[in-house]
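Handing you this structure, nothing more for now.
All protein chains but one are shown at their positions in the complex.
Then we have subunit A:
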C-alpha cells in the first residue's frame, strides 16, 4: 500500500453502503463467532491444564470482525459497530456466554477503535493495527479478569492480558488484512478504499 486512500467525503458522514457493509460483515462474523465458540472450548481447556492464560491463544479470532470493519470502511465507529453487531448475532444464535457477549463486543470494538483514532483515522498500516489489536485484546482481558478469572493471581492476569493483546495484534491483524485483501481482490469492495486501491493497482 504505497498510498492510503481514505473514505470519501467527511469521515463521519456514513453512506448507506458503509452502514450496510458493516452490518452484513457483523452478521456474517457473528455466525462465524458462534461456530468458533463451539470449536474453541476443547483446545482452550486443554492448554489451560499447563498454564491457564494460554487459552488467550484461542481467543483472538473474536476480534477480527472489528478490525476488518475498520480496514474496509475507514470511518470513526466502524470497529465498534461491526464488532458489537457480531457479538449480538452470536448471542442471539446462542453462545456459551449469553447476552454478556455484548459487553465483550463493546470493549473489544472500543480497543480496536482507539488504535485507529490515535492516528486520526488517516493511517491503515501496521502501527494502528498493532496498537488497536493490542488494546482490543487488553480491554477484553480486563473484562474477563472481572467476570471469569476472579480466582487468578495477578501474575496470571497480566500474562493473560499480554498474551491476548499480543495475539490479537499479530494473528488478528494478519487474518484481518488477509480477509480484506481477499475481499478486495474478489471485487467485493468496489465502493470502499481497499477496493479502489486494489483496482488502481490492477489498472497500472
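FYI, a contact is a pair of C-beta atoms (placed from the backbone, for glycine too) under 8 Å apart; a residue touches a chain by one contact, two chains touch by 3 or more; residues count from 1.
FYI, contacts and distances are computed from a predicted model.
Missing chain, UniProt name from the options "Molybdopterin synthase sulfur carrier subunit", "Sensor protein", "Redoxin domain-containing protein" or "Energy-coupling factor transport system ATP-binding protein": "Energy-coupling factor transport system ATP-binding protein". Of the candidate positions A:63, A:110 or A:183, contact with the hidden chain is made by A:183. When the missing chain is restored to the complex, the residue among A:11, A:44 or A:57 that touches it is A:44. Summarising the interface, subunit A meets the missing chain with residues 8, 14-17, 19-28, 31-32, 37-38, 41-42, 44-45, 48-49, 52, 55, 81, 85, 88-89, 91-100, 102-103, 146-153, 156, 179, 182-183, 185-192, 195-196, 198-200, 202-203.
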